[in-house]
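Excluded from the complex is one protein chain; the other protein chains are retained at their positions.
For clarity, chains are labelled A and B in written order, and residue numbers in each chain start from 1.
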Amino acid sequence: MSESLSKEEAKILVDKYAEDAIRPMKNHKGFILWMGFLGLVLVIFAYAYFLQLRDGLSVTAMRDYVSWGLYIANFVFFVAASLVGMLISAVLGLLNQKWVKPITRVSEIIALGFVLIAGLVIITDMGRPDRFLNLFLHGRLQSPIVWDVTVIITYTAISTLLFLLPLIPDLAFIKRRMKDMPKWQYHIYNVLSLGWMGTAEQYKLLHKSIRMLSIIIVPVALSIHTVTSWLFASTLRSGWDTTIFGPYFVAGAFVAGAAAVIILMFILRSNYKLEDYFTDHHFDMMGRLLVLVSLLYAYFNINEFLVPAYKMRSGEAVHLYTLFQGAYAGLFWSVQIIGMGLPIIFMMFKEWRKPANLTFIAIIVLIAAFIKRIIIVVPTLLHPYLPIQNVPEKFHQYFPTWIEMAVTAGAFAMALIIITILLKVFPVIPMWELAEEKGITEEFEKQE
Amino acid sequence: MSDKKSKNNSRREFLKIGSLFGVGVAAAGAAAYSGFASQDGHGTSGETILSESEQKIKVLTEDGTLAEIKASELTPIKKDEYTDALQSQGREGIAGKHWAMVIDLSRCRNVRACMASCQNAHHLRDEQHHINVLRMQDDRNTEPYFMPKPCFHCDNPPCTKVCPVDATFKRQDGIVLIDNERCIGCRFCIAACPYSARVFNWFEPKDAEKDEELLYNVELNVPQKKGTVSKCLFSADRLREGKLPYCVSACPNGVYYFGDLNEDAVTNGTSGETVRFSELIRQNAGYTLMPELGTKPNVYYLPPKNRMFPFEFKGKTTLDDEHHG
Partner (left out) sequence: MKKNNIITNFSVLLILLMPLMGWTQSEWMVSDTKQKEKNPVAFSDASVKDGKVQFMANCKSCHGDPGKDNGLPLVPKPTDLTLQAFLDLNTDGSIYHKMTDGQITMPSYKAILSDQQRWSIVNFLRSMDKNHKVAESVAASKPQKEAPKEEVAIAEAPYYLSLSVDAAKNEATTVFQGTLNGEKTAIEGAEIFIGIKRYFNNLPVMDAGATTNSQGIIKTSYPGDLLSGEDGKAELIAYVIDTETYGEITAHQEITLSPAHPNHFKDTRALWADRSHFPWWLMITYLSIVLIVWSVMAKVVINMLKIKSLGK
């Protein structure tokens, strides 16, 4: 690249980094309004969850047959969305894809926001949240739920490290550059920057550590979603009882995560004038990436549905009828066609990989990804092997109640609050990595 | 047969009083598991009985004998100890037994006395079925039939496999129980059970207020608790007393046989007739439901052949259900 940047040029560039990184943290336009909105959602969530605690899960639409519903679907979605941190920062980073550098922090923030809340989402689904500690007191290692708890805690820890570690030089930089910040903020930067001096030795350790984390996060992230898929695949129910669920879920998670990153990139770019970092090229590349993972996902979908549909074994047949032409056909085909098929085709054209267009597609893909989780969870439960009889009519169907929706919305609000705060407190651009790429690390680390 | 109902009631009365004051009886040589009301009606509160030292009190000892001792000699067991004793015996099971049930489909005519007595014994809501009589039809050209479906107490139970907290477990006598003091309400076991044999307490349980002072008996799963799973227990509490399960003895049509596979004998709940399990299964082509799932059920069915009653039901059968479209 531009190895031969002059001293002046380098200084200008570093100054620009500082300005661009600090701008989102200073610019509070709409921040209060946004947080106020999320706060309001949280209040509704609190009331809804209070009702659920008081009256038990009877306030949901779940009953003995559809015993998992929106909450579990939501949990799967959160886990899926958090997987993207691994994909972009670790996998592409290890593959030496230079273009992902500016996006890494965005993806790590999304990962962190969603994985921190995923654990809470699963608690909202528990009949006895007061007994949560039983998982540790009486945990049975044979249970996929205990595996899930383990991997989620592990992934949260790794994601936090992988978020904090690359922040060290940037925080030291911001600490030097940012004027008139509140004391607490300075304090945070001071502690988290670990007395970073920018010495060669420190850089060596930093690179080594990041590399270690990038490698170890790959299997952990794969297992977080694979184990989540085993919550379903480890049962004997038609529609869940399939060996492909692990990779199927992982591919789906890549799709959802990539879409989430595109949306967040667009918001940051248009709100904080970060066009120089989230360039059209980045959107183009993210579009290609989304096509790639969508194709992968489509491939798994074909395997997941075509193979059993070819055989139409009794239990599977009932399930597939429901999806293909039964009660869930509308949702199913919308998700498959509008949420997966058409986006793949559209995104193959350069025009649709432009920022605004791509973001539009990403929003559709993300919504479809959420609905897909419901389609995975609910229809299977509606069709057990033995008929549903001698129970009220309500047991034969499932449509979430407002309380379930409010609790789900609350979970989203929490994740978005975390993401927003992280964006406000920490620089969203990994400046030192860009500087390193441009060969101006010396200028970047220059103490004033 | 006629006193079956009253037996159920007295059993429940027993537990209720037992919960008010667990008593230990040194004289009887064993810890007493349930107190028993004294004859002259002072049985409503533990304190009254304990204060009147001259009174004699009837107690049921662990081995099932009814004994009478002076009230002053009673030593109350702490509530915790009593619960612990119930828990540990409930989790252990009855040594040397392997319980199994045989359901003769040719005799079932949808009377549902089994369902009623079960719901009654376990304080279940109307829509909660530990045992559910289903209307089955396997194929368009086959005859419909009624099929009572309890928990199958599988030898390879998919439900206990997935429990994250050891709340549902398999005992040495093969019974799969649920401990609702431990259950966190994740409902993974409900998802895992291919026979839909488990129910959840979505609402406050039916007798929640009335049962408040009851001590929890894991073998009866009473009192039921909101936010926990409940399931068929093969009436583990009754087996301990040498009695047949609630559903088995409630059936007026001789549908159910119940017994111990290690004795190769099952007893019909209606006629009391005991037959060899292996012969019964062999001669009547007994089978288990969906053996291809590998769950190894302990509930066997005898095919609905030579039916004693015509299938009289004006409603949907399995085949009519929308999902078999």
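Going forward, contacts are C-beta pairs under 8 Å (C-beta built on N, C-alpha and C of every residue); 3 or more make two chains touch, one makes a residue touch a chain.
Quick caveat: nothing in here was measured; it's all calculated off a predicted structure.
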| item | value |
| --- | --- |
| Which displayed chains the hidden chain touches across the whole complex | A, B |
| Hidden-chain contact residue, picked from the options B:Pro144, B:Gly254 or B:Pro303 | B:Gly254 |
| Hidden-chain contact residue, picked from the options A:Ser58, A:Thr154, A:Gln185 or A:Ser334 | A:Thr154 |
| Absent-chain interface as seen on chain A, which is shown | 138-142, 147, 150, 154, 157-158, 161, 165, 168, 194-197, 199, 201-202, 205-206, 208-209, 212-213, 216, 219-220 |
| Contact set of chain B toward the excluded chain (per top definition) | 1-2, 92-93, 96-98, 109, 111-112, 116, 119-120, 126, 155-158, 160-161, 166, 169-174, 206-207, 209-210, 242-244, 252-254, 258-265, 267-268, 270-276, 306-309 |
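Criterion: only the chains that are shown with their structure count from here on.
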| item | value |
| --- | --- |
| Mean-CA-position distance for chain B and chain A (Å) | 46 |
| Interface residues, chain B side, partner chain A - complex | 115, 127-129, 132-136, 149, 158, 161-167, 182-188, 190-192, 194-196, 198-204, 226-229, 290, 293, 295, 318, 321-325 |
| Of all residues in chain A, those that touch chain B in their complex | 55-58, 60, 62-65, 67-68, 125-129, 131-132, 134-135, 137-140, 142-146, 149, 231-232, 234-237, 318, 321-322, 326, 381-392, 395 |
